[in-house]
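Inspection log for the structure reproduced underneath, given as structure tokens.
For this view, one protein chain was removed and the others were kept in their places.
Entry: chain A
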Amino acid sequence: MTDALDLLLAALLVIAGGFGLIGSYGLIRLREGMQRLHAPTKASTVGLGAALLVSMLHGLGTGTGFSWQELLVMIFIFVTAPISANYLSKLHLHLRRAELDLPETGTARDWATFDHQPEPAEPSLPRRDT
């Protein structure tokens, strides 16, 4: 394994570990529920991305070749992390509205996530007459 690639992979591994630890430490360090969303959804994702990058590049040095499979996990994680973060913030807004002290919208409407969503009508299934 060449020295440059060796150095690059080691640096990426240290970056991955650092970001992963920062993300998890922020989860217990930040004070308020909404703030706590920041650390894991961003820092941990970057840490995992760096670890997957190392896994992709590692084959170049050992002779097994560049592997594309980790790219799938990376894309999947990067796509789904904002979705779960969005769901979690909605959960905070809906369950803890009284204590959250939300700012005013400035218009007559409330925040869009509190819009009344009518229940969908029950589909009328065909009944079997016995």
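Criterion: a residue touches a chain if its C-beta (ideal position, glycine included) is under 8 Å from a C-beta of that chain, and two chains touch if they have at least 3 such contacts; residues count from 1.
Definition applied: contacts and distances are computed from a predicted model.
Comparing "Cytochrome c-type biogenesis protein CcsB", "K+/H+ antiporter subunit F", "CheY-like chemotaxis protein" or "Molybdenum transport system permease" against the UniProt entry of the hidden chain yields the protein name "K+/H+ antiporter subunit F". The omitted chain makes contact with chain A at the following residues, 1, 6-7, 9-11, 13-14, 16-18, 20-21, 23-25, 27-28, 33, 36-37, 40, 44-45, 47-48, 51-52, 54-55, 58, 62, 64, 67, 69-70, 72-73, 76-77, 80-81, 83-84, 87-88, 90-92, 94-96, 120.
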